[in-house]
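Let's turn to chain A:
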Amino acid sequence: MYEPKIIGFLCNWCSYAAADLAGTSRIQYPSNMRAIRVMCSSRVDPEHVLRAFVNGADGVLIAGCHPGDCHYISGNYKTERKYVLLREMLEQFGIDPRRLRLEWCSSAEGGKFAQVVTEMTEELKTLGPIELGAGD
Partner candidate 1 sequence: MSKSEPRIGVYVCHCGLNIGAVVDVAAVAQYAQTLPGVVVSRESTYTCSDNGQRSIQEDIENHNLSRVVVASCSPRMHGDTFMKTCETAGLNPYLFEMVNIREQCSWVHTDKEQATEKAKDLVRMAVAKVRLLEPLEKQKSAVNKAALVIGGGVAGIFSALYLANAGIKTYVVEKKPSIGGHMAQLDKTFPTLDCSLCILSPRMADIGKHENIELITYADIENISGYAGNFQVTVKSNPRYVIKENCRLCGVCAEKCPISLPDEFNMGLKKRKAVYIPFPQAVPNYYLIDAGHCLHITKGGCMLCQKNCPNDAIDFEETEAVRELNVGAIIVATGFELYDATQKKEYGYGRYPNVITNMDFERWVSADGPTHGKVVRPSDGAPPQRIGFIQCVGSRDEKEGAVYCSRICCMATVKQATMLREKYPSAEIYVYYTDMRTPGKGFEEFYQRGREHGIVFIRGKPGEIEEDDNHNLLIVSEDTDSGLILRNTLDLVVLACGLRPPEALEELAQKLHLSRSPDGFIMEAHPKLRPAETSISGVFLTGCVQFPKDIPDTVAQSGGAAAMAAALLTKDEIELEPVRAAVDEELCIGCGLCEENCDYGAIEVKKTEEGMKAQVIEVACQGCGVCAASCPQKAVTVRHFTDGQLLAQVTAALEPEVIV
Partner candidate 2 sequence: MTFSPRIVGFMCNWCSYAGADLAGISRIKYAPNLRIIRVLCSGRVDPYVVLTAFQKGADGVLVAGCHPGDCHYISGNYQAEKKMKATWKILSKAGIDQERLGLEWISAAEGQRFADVVNSFTQLITELGPLQADPQKIASAKEETADFRIRWLVGREKDLLEEGNVFGEPVEEAVFETLLDDVVSAQYIRNSILTVLKEQSMSAKELAETLEIPSHVVVEHLIHLRRGQKVHMVEGHPIRYEVSAW
């Protein structure tokens, strides 16, 4: 069975806390994602995402605070803008943009976090392993 590898960039204040809450609530989800904690989702550089894909990640999840909830006032809006650009870039590289997801998870949304990871894992399973250069 193919198990996709997912890298998750989680902002410290909302999404990482949501992932923690999923844990304290014992909500089960697939184990395919490995979290990298950043202080703010806006810290995620497109290069990190690309590097992940180049190195063989099948999917990348960026999760931040809900719009308006950003601990750093407006970081998540910036993330969102980058995300739009990134999706376009991915397409140019021949990477299915569905492999990149941006989600807002508040620290109270443990369930949502688990759901996002579950859905994403499922979706990546249907997409299959990443094949770089296929789009060239």
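The candidates came about this way: all candidates are chains of the complex that A comes from, given by their letters.
Going forward, a contact is a pair of C-beta atoms (placed from the backbone, for glycine too) under 8 Å apart; a residue touches a chain by one contact, two chains touch by 3 or more; residues count from 1.
Keep in mind the model is a prediction, meaning the values are calculated, not measured.
Asks: All of 1 or 2 belong to the same complex as chain A; which of them touches it?
Replies: Looking at every copy, the candidate touching chain A is 2.
Asks: Considering only the defined contacts, which chain A positions touch candidate 2 in the complex?
Replies: Residues of chain A touching candidate 2: 25-28.
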